[in-house]
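Left out: one protein chain. Kept in place: all the others.
Labels A and B are assigned to the chains in the order they are written; within every chain, residues are numbered from 1.
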Amino acid sequence: MTDRDRYPGYDVLAKRHSLSWNDATRKAMDARLGVPREPRFLSQAEWATLVAICERIVPQPTSRPPVPLAGYIDQKLNDDARSGFRNAALPPQREAWKKGLAAFEAEARLRHDMSFHCLDGERQDELLRCAEAGRSDASAWDGMEASLFFSEHVMNDIIAAYYAHPTSWNEIGFGGPAGPRGYVRMRRNRRDPWEPVEAGSGDEARVRRENMRVR
Amino acid sequence: MSDDPMTTPRAMRGRAPDVFHPGGWVPMKEYPQREPVDFVVIGTGAGGGPLIARLAERGYAVIGFDAGPYFRPLEDFASDETSQSQLFWTDERLVDGANPLRLGSNNSGRAVGGSTVHYAMVSLRFRPEWFKSRTLLGYGADWPLDWQEMWRYYAQAERDLAIAGPVSYPWGPKRPRYPYRAHEINGAAEVLARGAEAMGYQWAETPLATVSAPRGESPPCVYRGFCRVGCSTNAKQSQLVTYIPRALAAGAEIRDLAMVGRIAVDAAGRACGVHYHRNGAWHFQAARNVIVAGYAIETPRLLLNSATDRFPEGLANGSGLVGRYLMTQSNQAVYGVMDEIVRWNKGPPSLTITEHWNYEDRKDFHGGYCWMAQGPLPVEWSAALSGSRRLWGAALREKMGDYNHQVGLKMVGEMLPHFDNRVSLADETDRYGLPIARVTYSWHDNDKAMIQHALGEMQRSLELVGARDIWRQENDTNHLAGTARMGSDGKSSVVDADCRSWDIPNLWICDGSVFPTTGGVNPSLTITAIALRTADRICELHRAGDLRF
Partner (left out) sequence: MANTASPDGAPRAALALLGSLTGVALVAALHSRSPAPATRPSMKAPAPDPAAANRAARRLNRAAGTLAASVLLDSAVEHYRGQFENRMMYTPLVTAAMALGVSAHGTMDQRQTSHMVRDTVYLLTALVGVIGTGFHLYNVRRKVGGISWQNLFYGAPVGAPMAIGLSGLLGYLSERVRETPPGQRPMIWGLPAGRAVGVASGLGMAGTVGEAGLLHFRGRFHDPFMYLPVAMPPVAALALGRSALGPTGEDRRATRWWLRATAILGLSGTVFHAIGVGRDMGGWRNWQQNILNGPPIPAPPAFTGLALAGLAALGLLEDHPDD
């Protein structure tokens, strides 16, 4: 993919001390940024598989520190923070994730005689796509529906973790937390001074300077 | 402010949180558990909130129970989708059927104030004919209510919630001017308006329960756009900042973090109180009347969980209809990308609406729908995008990059009631040891026809305003209704027009579960209007000697 920086120089964290953040937001974001980078719920082997899956679901550029996606999944499982509903065909999320990670590992061993996390990206993607389409080897999945696990957990949990992180907000030009200060200019092509500027072609340097001033 | 509202009840020792001041308190009356109060109301949302306030204001002794925490929005609410899931009902529920529902964020609250703490504030009236849709429109079921009477209660609800809406509303019979003026529309809402004009349909600013000018201690909306994960400014006129403070001032008690697990019935077959879990232990509160207002899943769950030898199928379930005729509303959407920068997350998410297809009957399916402008925050947006387009990997990040150019139209459509769509009890139990709900849902042909019609219309609208990269979100549903329908006899319904159960004269159900049909608009204002009517009816019945105390 083209990793064109659409909002160069924009850092939503620069607004931390502005009126766009309140104490509750700062507390929540501190917790977000302080997520443990080591597994507490998953085993080391499961963790390695999870890290590899996260890297395929949301590949991240090498130009900046990556969002520690696996850490958020492990945290969610450790806290057993649920979404409020569960497809009756799936076990509770802790069990589902353990089963699912074991299944990917088992399939990698079955098909390639290697650990999932040691496969190259293309082969990992292929196994993920098989699960998505429900074409996985049922024996590896121990009765769990692979495509359901893929959509309800692999996609949902990992993608939600990424787009809850300030790094992703910089990437998509989201204004981030807003409160007590909200927004004034509501119409199209309007921008409040505390919102990022999108770069066009050739004006990156100017836009970068402007975005450095966004507070 | 060291207290954690998620783990320790706040409404205790004669005081309740003052929602308008960080760390503040207001005095609260407390009632002894052994002595029966006039009314126990289970749930403090769109149905429970007005009931608690109105009954207390009429001088009754009332306790409102809520399983959720008692927040002070100014100090407790972050501008953050993920951490604000603290507002949602996240205890497990099982979903199945051909089209399993998604619960949580858009239909299940768990806080004092209920889902109104995180709803999108859309406050619409039913089309009058919907109250008699079987007779007048040929589908669904008739309500035992008269629309003109409801029109009066809608007006009262709109005043109480200071709805900000257009000076004149283009659809339906005349209604009084909204108490507050409509908000400025944002870029995404403008796209709906331009599309509607191109199609020759009328559009309007959506009537919203967030103030456009100061009201008491609520400042006007600052357009931060986090409405659906809680308003941290109190501009939103949720139950938490409207009826609940009124209820406290009138002498009601609120018990937060109090999960009612069972309604008790005495030897005479009358409800006599509730068993509830609070502060780590089970308690019993005696009551002369019990009103269940837990919404379309928790209400039937509680009634079913309260089964006794005398009522083996659950309370108020002589008809066998408790949990049946569950309805959701179709919430499909069409999205597109504009060349201009839109920043659709600014302001309330649904600033404009067209109810064209709610009032136009020349169509080949039953029921109506409206559509509204959209402005999802990143996590919600990524779920819609990845879920509907099966996008992950680099392709997903690329598409997410268009966030600030994105626009969308989302329907709220009337799904028809079906006996097999239901809430029942699962074998699994929750943290209180209570069986959890199993929610079974399947779309039927009429539902699918309406969805396809709406998707086509919304897509045409986006095409007409020059959006590109248009795609359809085919799979979303939102609000709930049904499961304890009201009707005119005890065989075909659970409660009568006054929300009084046919089987147990002092057991009432007053929330979205009493809807026989769900209409093509967001249900909260109708729930509130029904609750206001029920409060009046209770007083009248009492005066007439039809209520035993």
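Quick note on the criterion: a contact is a pair of C-beta atoms (placed from the backbone, for glycine too) under 8 Å apart; a residue touches a chain by one contact, two chains touch by 3 or more.
If you're wondering where the values come from, they're calculated on a predicted model, not measured in any experiment.
Listed residues B:P128, B:P219 or B:P505: the one in touch with the omitted chain is B:P219. The residue from B:V37, B:A235 or B:A467 that touches the chain not shown here is B:A235. On the side of chain A, the interface with the absent chain consists of residues 19, 179-185, 189-194, 197-200, 203, 207, 210, 213, using the contact rule stated above. With the whole complex as reference, residues 166-167, 179-182, 184-185, 190, 193-194, 197, 205, 212-215, 219-220, 222, 233, 235, 341 of chain B touch the missing chain.
As a convention for this text, only the chains that are shown with their structure count from here on.
Per-chain CA centroids place chain A at a distance of 30 Å from chain B.
Here chain B touches chain A in the complex through residues 75-83, 85, 88-96, 100-105, 108, 184-187, 190, 221-226, 232-233, 338, 340-343, 345-347, 377-379, 381-383, 386-387, 390, 392-398, 400-401, 403-404, 426, 438-439, going by the rule given at the top. Of all residues in chain A, those touching chain B in their complex are 1-2, 6, 20-25, 27-29, 31-32, 56-59, 81-89, 92, 125, 128, 132, 151, 155-156, 159-160, 162-164, 168-169, 171-191, 195, 198.
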